[in-house]
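Sharing a structure with you now.
All protein chains of the complex are present and in place, except for one that has been dropped.
All chains are identified by letter, namely A and B, in their written order; residue positions are counted from 1 within each chain.
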Amino acid sequence: MSKILIRGAKVLGGEPQDVLIDGEVVEAVGTGLSAEGAEVVEAAGKVLLPGLVDLHTHLREPGREDSETVLTGTRAAASGGYTAVFAMANTFPVADTAGVVEQVYRLGQEHGYCDVQPIGAVTVGLEGKKLAELGAMHESAAGVTVFSDDGKCVDDAVIMRRALEYVKAFGGVVAQHAQEPRLTEGAQMNEGIVSAELGLGGWPAVAEESIIARDVLLAEHVGSRVHICHLSTAGSVEIVRWAKSRGIDVTAEVTPHHLLLTDELVRTYNPVYKVNPPLRTERDVFALREALADGTIDIVATDHAPHPHEDKDCEWAAAAMGMVGLETALSVVQETMVDTGLLTWAGVAERMSFKPAEIGRAKGHGRPVSAGEPANLTLVDTAYRGSVDPAGFASRSRNTPYEGRELPGRVTHTWLRGKATLVDGKLT
Amino acid sequence: MDKQDTSGIPASDARPVLEGPDIARVLTRIAHEIVERAKGADDVVLLGIPTRGVFLAQRLAAKLEEITGRKIPCGSLDITMYRDDLRMHPPRALARTEIPGDGIDGRLVVLVDDVLFSGRTIRAALDALNDIGRPRAVQLAVLVDRGHRELPIRADYVGKNLPTSLRETVKVLLAEEDGRDTVLLGAKPTQ
């Protein structure tokens, strides 16, 4: 494999440096590196980040290939600067056996755009009743370490306790979709001022917070680690903050859309804004940004949830929940966290690469940009501003809430183990 | 339609063609003509077309009462919902239709309006009448006939025949609505 010299990039937002890739690894980082025998990528003014890692992606394959496949999903990931994604288990069939997770893992490897690390279901069929074969999935070729019934909450306290305990044997983690089911029957949007006016069923913050409170206490009791998916309320932030102060081994993620959008948008009844957990209030948005900045929330995860057009081009109640996010995540984080002064680019690298890789035990990802490390890299033109055009998405689905919205930043290059998957904004 | 053209604001150079005393005289004459032609006006019902036709009908009723010594039934007939140009403008607020207690069946209805122009208002009024009852006969009284008919309609009682050009406007002002009695002839404001 040939050499690539990335010249003059601000590594993690710092001083301009050259980064030399040789084969699958970073050979050197420094100034004035020789370009001899290397393809040169001029990167003056751009920011170089470790390849992004998404702990929460829905790739839909197998089962819903009309909305996304492993191929289209990983191409979208590469477009967004990702080199590894964790694929959620709510496929058809559910990823609750070694067979399904191995299939998804292999598809990712074959396509070569982005590593796909399958997440295993916690319970058989996501039904919350009987533990899936967590050990078998871990021992499979996919090497599953993260388990989640995402889309559904593991609401039975005993099942949750057992899952938390059981995965300790192989260093796994349970990622909880925190949603008390009875409190959210018929829920359509955040319960509050807007839902009262619009007459849409309310999804109260307490339905998330009560589960998070229970689960951090369970994790403490059994001495396990627990990960909280798409945390969305100011109250959840308080609970996680309290849990961390007590030394409980809890990590939490926030989605880009919960950092930017509020339930006021639901007034349009446009289902592109329908998502689970729902868009909350401005107060929640600011609490989430602050918590992401101070480390209470550890990572940004996209909850990339593709849906075909017809599942969104209908009345609100009939529409599917979810938004695509892989191709806009970094821009939204720049808009909400970097351009607001809440985070440095090093902080972004921590929250979108190092930490998610660590939580998910993704080997070879989330590594520093330094000599000898795998060349998983993302180059960002942070000075760019442009409006979002879903027609240009690599994802098979277009259900973005940002259509026409002007956002900063554009990923121009992505390298997966030294191989370019995105060059000048175009997939290879 | 005539309502349109007569409700426009008269240009500043508009000149009066009938003044207050003329209007009173003209109405008195029409009242006498009605009594004469209707042989005593026994079964006459006056229906004014809003807005100004209603006031003219009320004045005529008063004069008829002076002449005959009897009260003449007088009401109003809003033709808005029967207009043929509804789709050319935003819908307008409705005016009141008030049919006197004994109705119009078998009576001589005299429609009263301020200006007769294209004839379309009267066409609409005839349609409206049709939905309310079956008069013995329908006659039409107008204060001014300015010509330019677009339908085969003519007035039975005319206060003043006023030859006009299509570039002109005729505006009737009445004390009840406008604070003074006068008929103004002016140039249509250039658009």
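Please note the rule applied: a contact is a pair of C-beta atoms (placed from the backbone, for glycine too) under 8 Å apart; a residue touches a chain by one contact, two chains touch by 3 or more.
Keep this in mind: contacts and distances are computed from a predicted model.
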item	value
Undepicted complex member, UniProt protein name, chosen from "Acyl carrier protein", "Cytochrome c-type biogenesis protein CcmF", "Aspartate carbamoyltransferase" or "Spermidine/putrescine ABC transporter permease"	"Aspartate carbamoyltransferase"
Given A:N90, A:S148, A:S195 or A:T251, the one touching the chain that is not displayed	A:S195
Of B:D43, B:D78 or B:D113, the residue in touch with the unshown chain	B:D78
Residues of subunit A in contact with the chain not shown	188, 191-200, 202, 204, 265, 267-270, 310-311, 313-319, 405
Touch list for subunit B against the chain that is not drawn	78, 81-82, 86-97, 127, 131-133
